[in-house]
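For this depiction, one protein chain was excluded, whereas all remaining protein chains were kept in their positions.
Chain naming follows the written order as A and B, and within any one chain the residues start at number 1.
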Amino acid sequence: MFKKNSFYDFAYRRFTRNRLAVIGFAVTLFFVIMALFAPLIAPHEPSEFFFVEGQNVYDKYAAPSSEHLLGTDSLGRDVFSRLVYGARVTMMVALLAVSISTVIGTVIGLLSGYFGKIIDNIFMRLVDIVISFPVLFLLISISTIMDPSIWIVIFAIGFVSWTSTARLVRAEVLRVKELDYIAAARACGTSNLKIIVKHILPNILAPIMVQVTIGTAQAILMEASLSFLGVGVQQPTPSWGNMLMDAQKLLVLRDMPWIWIPPGVVNLLLVLAIYFVGDGLRDAFDSRQ
Amino acid sequence: MSKTILRVEDLSVRFRTEEGVFNAVDNISFTLEEQKTLAIVGESGSGKSVTSLAIMQLLAENGHISSGEIYVDDENILNMSSSQVQHNILGKKISMIFQEPMTALNPILKIGDQITESIIEHQGTGKKEAYEIALDTLKQVGIPSPEQRIKQFPHELSGGMRQRVMIAMALVTRPKIMIADEPTTALDVTIEAQILNLIEQLKSTFKTSILFVTHDLNVVADIADDVIVMYCGQIIERGPVVDIFENPQHPYTKGLLATMPTLEDHKGELPTIQGGVPSITQRPGGCYFHPRCPHRMKKCETQSPGVYTVGQQQVKCFLFEGNKEERNDGK
Partner (left out) sequence: MLKYIAKRLVMSIPVIIGITILSFGIMKLSPGDPLANFVNPSISMEDLEASRDALGLNDPLHVQYFKWIGEVVRGNFGYTYSGNHQISALIMERLPNTIILTLSAFVLSFVVGIPVGVIAAVKKNSRLDYSLTFLSLVGVAIPSFFFGLLVIYLFALVLGIFPSGGMENIRAGYTGFAYFTDILHHLILPAIVLSLGNIASVSRFTRSNMLDVLKEDYIRTARAKGLRNKVILYKHAFRNALIPVVTIFGLSIPFLFSGAYITESIFNWPGMGQLGIKAIQDREYGIIMALNLITATLVLLGNLTSDILYAVVDPRIRN
């Protein structure tokens, strides 16, 4: 799969030997498939309302049955179908948000670490400012001043969570910059852009990949929290976070576990699986072992 | 004839790596006599440090002693439980000083605390008495104003001072053996000379035997009584220091000595031995040295040579096949 005995070959072998990491990867893959093929898997449309037979009344809070595997919610919608489509929303939000935060964080980290001095100082103070705001506060502020939509959620998470990537990339650049061949390339007058792109970036890719993995897990949690609080993904679009909103009612919490336990459990499972992958990657890339 | 204080027999150390299991130290035997200095010389990868760590039972997690015996005062410490070794041997009968005085001292404990803790542990003295002993030892290793230094943290001392502290720490319990693993490699040349002098001088004050591990032949000439030359985990030549320097036999030892810069001889480039030490995963068949050897013969590629006696020396090389053969394992 990789060139034999290369860095990635060793990492690949170490990763596949790590049982938890492989299980995590399989579970993640399962949810990716679920998201991709949601229309084939889900028995109903996620926003389809069901009525009590023969009556013009929503069939709400129906217990699980063969018709509705996980019952129906407070508006008479099929919980299982919403769960399946929710995987789509969750994945899309998380992946796009992480793409944004990774690009911002990597660029800022590279510039900061490579050029140092005043550029570094400005960017690092910016990081200090952003991390002084609890992430959720910032997200909530952003989501309230804009009209809530799925795109706002994506951009908000992306623009709030780049700081750890920036710090990581900066530290890695500082480490790599001192390596002999990069010092040599600088001495030879190779352009800065070329050094960064051709020499530095490939060398710090491994920790960035770990960070992307962990960042995805965190983005999923952030989206779920925002949606749960009502400032994230809005009804009728299903998300694993907003599906738990109903459970704030004591009645639902106590008597209708099918409404809130499944979305919570799948959320936990996916995040846990991604963390396993992240931990596995970190150990696999750690050549000291 | 002096008394043997440390006897290592048929010691092998194995390391588990991603590519398999390898012998880092291969069936070596040697003895250390009372109040003598034995130097183990070799390039990195020769197994010299692993040997010293194996004696101290400080091997990394993926390494273990696969066979052999280590006698300290005629007691095989490999038969002892780890707590017995901890309690009766380490820091009490054998002490060790390391290469990097910068990292070998705990950064957040005061010098005094780090020295007194072994006294308290091994001699059961009270804090106050231990403090006096520590102060005294610091004076003996030549630390100026020890009353002040003893209250300082490692980072407040220079590299040379830190190594003196390490030596004080090692000697404070008056061990019979001190293992010094490249103790001067990280130091400047002038400081190096001071530290070597100090070790030499303390050897007689404290009546200690020294196992001195180094890659630097210059240092060996200054300090050792006997020399062991290691290559790829095996002993390839041994003998008294004078003989090894005046009359090296093994092509590798000859090569090593030829690469030593001397004051008299400035002309031309220093000769080097071709190639490098093969990594533990890529050792050749036959004699491990044959790919780099100027005198290699056909059988060197397939057979491992025995050990032959040449004067006071023992050499593991087919060139001396006509001489008296020792046991094949290098003993």
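As a working rule, a residue touches a chain if its C-beta (ideal position, glycine included) is under 8 Å from a C-beta of that chain, and two chains touch if they have at least 3 such contacts.
Just so you know, these numbers come straight off a predicted model, no measurement behind them.
Check A:Phe2, A:Phe37 or A:Phe137 against the missing chain and you find that the one touching it is A:Phe137. Contact with the undisplayed chain is limited, among A:Leu126, A:Leu174 or A:Leu201, to A:Leu126.
Residue in contact with the omitted chain (choice from B:Leu6, B:Met56, B:Ile195 or B:Ile280): B:Met56. Annotation for chain B: contacts to the undisplayed chain at residues 56, 58, 85-87, 89-92, 95-96, 98, 100, 103-109, 117-118, 121-122, 153, 155-156, 166, 169. Take chain A: the residues that touch the chain left off the picture are 125-126, 128-129, 131-138, 140-142, 144-147, 217, 221, 224-225, 228-231, 241, 244, 247-248, 250, 253-254, 257, 260, 264, 267-268, 271-272, 275-276, 279.
The working rule: only the chains that are shown with their structure count from here on.
Chain A and chain B have CA centres that are 53 Å apart.
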